[in-house]
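What follows is a single structure, and I will ask about it in a moment.
As you look at this complex, bear in mind that one protein chain is not there, while each of the others sits in place.
Now for chain A:
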Amino acid sequence: MLSLPPLALYIHVPWCVRKCPYCDFNSHTLTDALPETAYIDALLADLDAEMANVQGRVLTSIFIGGGTPSLVSGAGYQRLLAGIRERLTLAPDIEITLEANPGTFERERFADFRRAGINRLSVGVQSFDNEALARLGRIHDAGEAVHAITTAREVGFDEVNIDLMHGLPGQTMASALADIDQALALEPSHLSWYQLTLEPNTAFYSRPPELPEEDVLADIQDAGQARLEAAGFQRYEISAWSRPGHEARHNLNYWRFGDYLGIGAGAHGKISRPGDQGLEIERRWKTRQPETYLARHHDPRGFMAGSRVLSRDEKGLEFLMNALRLSDGVPGELWRRHTGLDEARLDAHTRAPIARELMLETHARIQATPLGLLFLNDLLALCDDSVLARS
């Protein structure tokens, strides 16, 4: 009997007070009052339409991302989570994360969020340098960020993540390390420490700021890594650091190629089902525009914008795109369990990267070498090429 991968739930809140110039996510500047009630109603209707995809599984984690999900009130989340509990079985130790902006307005709601059942807060600090924050178009300052994280601890969040960027316009080694030190001083359980990249369809992409040179970026990466390790944080994924045992379970599910329902404007989901040839994997995504999404609540077309069933090679490649981001990779048996493919397919993808010493040569673990982690983009291109060359 085929066992399906674990199931998580992603909820997207598509509004922001202001769009940041580096952000390419589905976020929209809020012009009128937030249609909170209507949106939560729509989310629950969206979930109703997804129920067939649950296939009897227990929900292991929920992640509310955006946009700026902290714009929604604690009462709103109370109702949303109650609605989810009515429809789905939640694991007893379920992780429920909310992305929060560290502004004053949001901070006052942290206690309400905690009471609503949210047990992990991810705070989008990005930097503790006011000049850098202004350049990034953030609407909070360093003082508010510090205050926000302290408040989160005070109101009972044991699991707190700080989102921190490096490679910012004009950043030096010293200012990058100062950001890390300030973050560590606030004793979060988790740190997302990632390099700013200029993505298409962003303000930064059309008018690029001057970024530190490649060698400076690499130096910052090395020094920051050492600093975090010395403070007892382990790098378990390319950009994710945590105290042992405090990894983000929701993200781990992505990286292990688990399943997830996606509800909300522009949300993506991944669903596995028993298929003719082992496992059928479908990617599904919802309509992006918030107004359209709300309107679809009472529209027979529903919320879906598109879906596609992955080909054999896509399954393999997407598994590797996720799994190889983990420092320790994944156990080898996960390949068969989460893709339904045999080891010959794995070999087809990994022959070239193994030959180039970018991956470990063992079926027991699917894991990048230290070199492979540094050159993951090249590694993945090789995984892709090697199957294309054969097909």
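In this section, a residue touches a chain if its C-beta (ideal position, glycine included) is under 8 Å from a C-beta of that chain, and two chains touch if they have at least 3 such contacts; residues count from 1.
Heads up, the rule we're going with is that contacts and distances are computed from a predicted model.
> Using the UniProt record as the reference, specify the protein name of the hidden chain from among "Sugar ABC transporter substrate-binding protein", "FMN reductase", "Elongation factor 4" or "NADH dehydrogenase subunit M".
Hidden chain, UniProt protein name: "Elongation factor 4".
> Looking at A:262, A:316 or A:340, which residue reaches the missing chain?
Residue touching the chain left out of view: A:262.
> One chain isn't shown here. Among A:38, A:82 or A:218, which residue touches it?
In the complete complex, the chain left out is touched by residue A:218.
> Identify the residue among A:246, A:325 or A:345 that touches the chain left out of the display.
Checking each option in A:246, A:325 or A:345, the one touching the absent chain turns out to be A:325.
> For chain A, enumerate the residues touching the unshown chain of the complex.
These residues touch the chain not displayed: 10, 24-25, 65, 192, 194-197, 214-215, 218, 221, 238-239, 251, 253-255, 260, 262, 267-270, 283, 285, 318, 321-322, 325, 356, 371, 373-378, 380-381, 384-385.
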